Each structure stands twice: as structure tokens, then as C-alpha cells.
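Right, I'll just put the structure down here and ask away after.
Omission of a single protein chain aside, the complex is shown with its protein chains in their original locations.
Coming up: chain A.
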Amino acid sequence: MSINALLITLCYLLLTLLPIAKFGTPFNTLMVLLALWHGLLIVKKQTGVRNSILNGIAIIGMAITVVSIGLHSTVSIFVALLLLACQLKVLQAKTTSQWRQILVLNFFTLPCIFLFSQSLYIALLVMIMLGLNLSFMLQLQKVGSFKAVSRFVFSKMILSCVLSIFLLLFLPKLPAFWQLPGPQLAKTGLSENVSPFSIAQLSQSDELAFRAVFASERLQQSQAPLYWRAIIHNKFDGKQWTIANFQKAAADLQKNIQSEPYTVIAEPSNTPWLYALDLATSPTTDVQSNPYGTLYRTNKLSSTFEYIVEPANDDIITNISGWQYRINTALPKNVNPKAQNLAKQWGQSSNTTAQFISLMRRYFQDQGFSYTLTPQVATSEHMIDQFLFEYKSGFCGHYASTAAMMMRSAGIPARLISGYLGAEYNQEQGYYSVYQYDAHAWVEYFVPNEGWKRIDPTAWVSPQRLLGSLSQYQPLANEFQSNLGISLAAWSGFPAINWLRLQLEQIDYQWTRWVLNFDQQKQSSLLKSLFGDNAKQLSGIIVIILLCIIFCALFFYAQYKKVIKEPLVIRLYRQLIALSQDDLSHTPPKKAIVILQQQFAQDTSALAQFYADFAANRYQGKTFGKDQSEHAKKLINSIKTKSKRKI
């Protein structure tokens, strides 16, 4: 068991160190140390650490867990504590029953990682771990060598995969009975609060944000930059942009009939906000659109989420009410006085909003502003002043919040939008992938009688940024890659690696599309295409009937195999004694026949004849031929009909 024990420890260690859960360095270190200790114990051939030591480690470990993860992410804490507890239990385990506890618990512990990621690779990993776990369980029962046992287990697992695919496709999907609150997943992604001036290094991640699938070719080939709106920040307190509470109010937007709907598959995120181009509505349940045309989901889930976006008419909001105007021009007093003065100057010297924008644009272009992913952190209270007149370099957040603030100073309603810019198009499958490093911020301003317009002040400084995804943006390639760290996206310059990345990406897309997001809607449409209307009920019935048939068939096959081994004469004898009112299975044949003779007096001689044949066959090894069997069958039938008549 000792080597197996170490493998279990390695499973825990792997789950801990996987970059998806993020338990933090102190916890990871603790787990590594425990694993090393376990390895040392095995080398020394010692088993079973004393309880007092383990209790001490457990208390220290709990403290380390809390320090390492913090109290904000309950799910991560509990998963970490579970892993720690299991690891300590492994160290403690001595007896078979203790091992059995651990192995049974592992069926819960190992899949816990699904809370953090449900990708194909994690699924495969967990499958393998569960297979190992099952093998250990079998080996614990001393069924066979580990190799033989694991071959058995994995062949059975492949069979069960086939069965689960069948069940996934055809068993009607029910809504979940209860749901866990998702763990705090996205290390990157959009936030409801934007404060670009306090960020020293824009952390980039090649994690997927969402994918979009368009039905028509037209949109796929469009050259215009794709601005995926997600969050509207309409409050600015001088440091950060936040959202107003009333944003999560559902509104009925008019669907634009001319534009085609498209599908978005969103990865888990910490905010309820979803992604869409321009103003949008959605027919998907649990997805609402607010008066500003952004989508949000009403329940927060940790799994990937697929929804349909229907572009909305953008001509409906051509005027805003007084309070809306006040909100979108509100600025904290006495902050950024220099910038405010500059904006007011521009406002006085320009008659229209367009003139104001061109003044602002000229300022940015003339003053040598530059785009960087590693800006200087603002030290002053007047951050925008510092940016505008001192640093003069920053990323999208800097430009967007500065522009919005300047417009507000001049009395133009403006708001900051965060979302994603660009997308990577997959030729073969025809979908767009948007990554976290595509995150972007821009400005929307209001023109009376025309509605909200979009400007992207970042584009004034680095127009290339608009052309596509940030990964294709050459001038910043080095900066971009160094910020990414080790990932395949960082190596996309090499054709082979890029090809590999795209292939993996495709597999992941299919997995997400067809396994993780195979929901009730998709199932019912699949079933409808297969069975027509009433498909759901029909498929449920078919599946249940099919399963019943399969199990019955297996059952009867097993029975038949048992029965077929018995010679005809025994089967006939069994049929015969089954006719009696009494249970004759514990009565020797001769006595049983006597009892039958008493019960069916008319067949006495035939019964005697049958017994003679039976005895000749069973005890003397003579053949039980056709004549005898026909005689016996006749006898059985005659008794049957007579006893029926009696009833």
C-alpha cells in the first residue's frame, strides 16, 4: 500500500499546485512539505504518524490556509481544508479501514477541483485520478495485482463513459436541485470598479473570456473593430470609476429585426455582466438587459454560460432625463483642478461636442502621449492632472477615464465602458475567441437628439490597438509577452506553437459547447430534431424503457446462463415441483414426488413414471430422451390444466 499511498499524496499535491485554484504560496508550501514528509516516511518504511502530531499540524495548517487564501473566498478555503485534511489522514492511515475511509472520501475530494475549472483537461485528469483511486480500492480487497486491477478499472471506466454520453444526450435534463456559490474564480477579467491610476503593471492573462459564434458570414468578415460592451461605469470619485446601483434594473429593449442574433459562450467571471456588441437584448432565460443595453445574468454561476444576443435598436435613447444628465456629468469637487480648467477652456472654445473631442484628441497627439502596459503609479491625489501633465503614458483605462472626466468637466455627459476589444477568429470552426488580455476601456458620451456615441481615446495614441486582438499588436509584443509569463499565447510567434495553441483551443471550444453547455435548450432541440414534438417526454420514456430493457436483458441473460447449465430433466423437475402448493425445493425428489402424488392423485402413475426417468438419469447416468421429456411435459400440462379447473 505504501507506494499507492504516495500516489494518493501526489494526487492531492497536483490538485493543490494546479494553477486554477490559487490557494496561495503558504498553503502550497505546506502541502509540498507534507508530501515530502510522506515520501520520507515511506522511504524509512514507517507508517502512521501519531495523532498528537497530526492535530498540531492540522491547527497550524488551518491558520496557514486562512492566511494564504483569506476569508473572502469560502469555497477555496473549504476545498483547501478538505485537501489538507485528506493529506493528514493519509499520513495517519495504518489500517485497512482507515484506507477505505480515505479512498471513499477521495470520490468527493478529487472532483472538488471541478469547482474551479470544468475544462476537458481537468476532466481527464480527475478521471485518471478516480481510476487510480478505484484501483487502490480494489487492490485493498486483495483482488489482484495493481496492474491487473487498474486495467480492469480503466476498461470499465471507458464503458461507463459510453453510458454517460448516452445519458447526457437522452436523459431529460433537470434543473439543479441546489447550487454551490461559485468560488472567486477570475484572477483577471473585468471589475465593477476601475482605477487605472493605481496600477503599476497591467496583469495580462491568456485566459479565455468568452467565445462568440455568428451565424452569418457578414459579421464574421466585418473589418470594424469589435467593441464588446460589458460594464458601464457612470460614477467617478476622482480615483475610481464605479457603477450605479440602478444599473441592474431590467428593461425591455426593442429587438433590431435586421441584425442577426449570435451566441456567446461566457467563461465564469466574478461579475454578473455579460458581453455584447453595442446595445443588446437576450431571449435566454436568466439573462436581462438594462436600460443602457448591457446584459447581465440574474444568477451568479461558476460554470461557463451560453446565451443568445439579439442586437437592439440603438435609436431609442435619443434623450436623457435631468437626473441622468446630472449623474453622467457629476465630478468630485476640487480634484484634478488643472485638468478641469483645461477642459473648461476647450469647452468655451468649441461650439459642438465634436469640436471638443477634436481639441482633446489634438492635445493627446501633440503632447507625445504613449501607450504602455506598465504605467507609472499615480502618487498625487490629483491623478488625472499627474497623468495629463506629467507621465503622459498609460493604457486604455488611463485614456478612457481621462477623456470621460474631461468631457464631464465641460458639461458633456460621458461614461466609462469596460469590455473587450477585438477577437481572435477561428477559421475552421467559425467562432471568435476573446481573451482576458483583450480587455479594454473606452468612453461613451451623449449628444442630445442623437444618443450615446462611442469614442476610444486610446486609439488616438495607438491606432493599431483597434485592428484586432492585443496578441497581434506588434509594437507592444515584448511588453505583452513578458506580462503574460509562461503561456502558449506568449509564443504565438512560432507557427507550430501557434497551430498547436489553436488546435487545443478548438478542442476546448467543442468541449465547452457540447459538454459543459449542453443544457436543456440544446438537448430539447437535439431531441426535437431526432424525435419531433413531444421529444422531451418521449426521450425520457425511451431512455427509461431502454434502461429497463437493458437491465432486464442482462438479468435474464445471467439467469439463463445459470439455467442453461442445468439439464432438461432438472428444469422439468423444477417446473413440476413449482406446481405444488408447498415449497418442495428442500424436499428430496422421491419425497417430493410422493407429496405431488398426494396432491394430484389422478397423475399418480405418470408422476411415478417421471420419477423413475428422473432417478434413472440423475442417479444412474442414463439418458433422459425425447420420449421421457415429452412425457414429463404432458404431465406438467395436465397438472396445470387440472389445477386451473379447480380454481
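The working rule: a contact is a pair of C-beta atoms (placed from the backbone, for glycine too) under 8 Å apart; a residue touches a chain by one contact, two chains touch by 3 or more; residues count from 1.
Just so we're on the same page, contacts and distances are computed from a predicted model.
Hidden from the displayed complex is a chain whose UniProt protein name, among "AAA family ATPase", "Glycolate oxidase iron-sulfur subunit", "Extracellular ligand-binding receptor" or "Hydantoinase/oxoprolinase family protein", is "AAA family ATPase". Here one chain is not drawn; of A:Asn4, A:Ser195, A:Thr587 or A:Thr604, the residue touching it is A:Thr587.
Looking at A:Tyr573, A:Phe610 or A:Phe624, the residue that reaches the missing chain in the full complex is A:Tyr573. Chain A meets the missing chain through residues 566, 570, 573-574, 585-591, 615, 618-621.
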